[in-house]
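One protein chain is absent from this view; the other protein chains keep their places.
So that you can tell them apart, the chains are marked A and B in the order they are listed, and the count of residues begins at 1 in each.
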Amino acid sequence: MSERRATVVTLAVVAAGLLVAPFAFNGDYEHGLLVGVCINLLLLTGLNLIVGVAGQISLAQAGFYGFGAYTAGILGAEAIGPVWLSVLAAPAGAALVALLVGAPSLRLRGLYFTMASLGAGVVLFLLFGRAVSLTGGPNGLLGVPMLEIGGIVFDTPLAMYWLAAPLAFAGLAFAGWLAASRWGLAARAAAASEPAAAVAGVPVFRIRLALFTLSGAYAGMAGALETYESGFVSPEPFGFFAAVTLLVVLTLSGAGTLLGPVVGALLLFGLDELLAEADDIRPLVVGVLFLVAVQALPQGVVGAISDRRRARRERRQARPETATETETEAVTA
Amino acid sequence: MTDLLQLTFSGLTTGAAYALVALAFAIVFRGTRAINFAQGEYVMVAGVSAGALHAWLDLPLAVVVAVVIVVGALCGVLTELVCVRFVRRDDPHTVTLATIGLGVAIKAVALILTDRKAYTLPGFSGDTTLHLGGAAVDAQALWNCLLVVLAAGGLAVFLRAVPLGVALRASADDAEMAAASGFSRRAAAAWSFGIAGALAAAAGAGLAAVSPVNYDFGTLLGLKGFAAAMLGGLGSMPGAVVGGFAIGLLEAWFSGYVSSAYADIVAFAVLLVVLFSRPTGIFAAVRVERV
Partner (left out) sequence: MTVALAVENVEKAYGGVQVLRGVSLEVRAGSVCALIGPNGAGKSTLANVVSGMTLPDSGTVRLGGEDITALPAWKRAARGLGRTFQNLELFAGLTVLENVVVGGYALGLPVSELRARGLAALERFGIASLADRRVESLAFGEAKLVEPARMLVGEPKVAILDEPAAGLPPDSAEQLAERIAALCRDGLGVLLIEHNVPLVMDLADRVVVLESGAVLADGPPGEVRADQRVIDAYLGAGDA
């Protein structure tokens, strides 16, 4: 199956799933959960752009998520402009923050970038909790109004779903297109070998910055949806642990693949639901999963499956002398 | 003036803890080139265990502290087992990420075991408050600073004069050579993590003697200790100590003169400034590649 066909099939399946889901899982509570899955999908798709495509491990996604959530919440609660404006301001604002953080951070290589993203994420989280007059502090922001766009009031979870699902799908489709474009290809190449990409003409820093900014936009959009879905914003979901969880889930599900964020969104949902009662166990599970993710499946479940398929294909094609001559040093990471 | 002095002593107290944690980061980084993000949780485990031990068994303080330091060292060795050996790839990047996962897991276990309870240790010399230059200083603050001096001094001696320490230092400079002369990379890693654990434990015990500690206080502390290590120059021991006290003082002064609500942000603002301007830190010990 060619890559393009695989992409189209994947998107078709996701679209079908999104269309059918609210009927298969009927009821306000279930619809609320589905909105949550769409929000997770946006978050992970965005994270996938910087982690999976550009190959830079970021711990800032939860911070951008929170920035979007608070932007929408504050603008909405303070009735600054029409409500729909706050929904646009969230991804715009988060993207701007990502741009500001990324500009100096992406000049740093590998682990140092991760540390900078960690620092930025923590600063954002602390700000959410300490800027009490603005954000309501640790107790949260109240008074978020009902979402209203062009006369339509989104007063049920189902209504929110019909907003969140198309957004999540569009986000996924766009990300898929971007990953397959020459920019996506260039970013993946740069992740494998920066010097080779540079001499090939790839503006490595600029591409990474663009992807990082986009990841912020996705997170911001997710934040706005979360705010209007729950009517409330608090700092908890945007801290260090949340950032780690997103990274773990994406890694386990397949960073760098189209299906990865989808599997990840479902995995996150599963984690939340299964451990809903045992809230204390959740971090333990995530921690252990991280240790597994880090070593067991570097490219995640989806990546490992596609790898096995490809290896089978290549074994059929490979000539005998090639198999014995392969030198692993020939390729640099 | 008393305010400034008061804040300064307060800054030195927390700074001492940051310095110990930063030293731990430096040791692990030198031994493995990885960053041990579980560091903060060792401090928490030590502090909580010390408090719990003291509460249940009523052992003499010195014994509790000694036990806890051993526990810390064991935590370190556990980290090496899990994050280096259990993980199939032992490159620094993967190990670092693994320590993040381990840290999350350790904190979760602590949460489950302690059920959010807070623990405390009595001050090492009782509840004495000294009055220096008009400021009221908890005697424990001086103990903590002394701990840093002992730790830093002890490490310096260890790395230069004790055969094992010399081997560890050699391994940090040239792992292959050291391995060839019998000191394997894994041994170096195990010792580095173990020593780091012991240092963190000392910090934990020292902090528990200042104010109550619970399952939560390690994470932010660890991250700030990391910021301190970066400020001083990752891998540099004097840098770690200087960085630790510097951040402690900056935090205290900021808290007193600008805003106490935002004081926690100071350490991370410093981290970002260091990363963006001079990633090698004050005592540049390692070259950081830029794109």
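We take it that contacts are C-beta pairs under 8 Å (C-beta built on N, C-alpha and C of every residue); 3 or more make two chains touch, one makes a residue touch a chain.
Model, not experiment: these values are computed from the prediction.
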item	value
Contact list for the unshown chain, restricted to visible chains	A
Selected from A:V132, A:M146, A:A196 or A:A278 as touching the chain missing from the view	A:A196
Touch residues of chain A, complete complex, unshown partner	180-182, 185-186, 188-189, 192-193, 195-204, 310, 314, 317-318, 321-322, 325-333
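Here, only the chains that are shown with their structure count from here on.
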item	value
Footprint of chain B on chain A - complex, ascending	57, 104-112, 114-116, 118-120, 122-123, 126-127, 130, 132, 194, 204-205, 240-241, 244, 248, 280-291, 293-296, 298
Residues on chain B engaged by chain A in the complex (per definition of touch)	35, 82-83, 86-89, 92-94, 96-98, 100-109, 111-112, 219, 223, 226-227, 230, 261-262, 264-265, 268-269, 271-272, 275-276, 279, 288-291
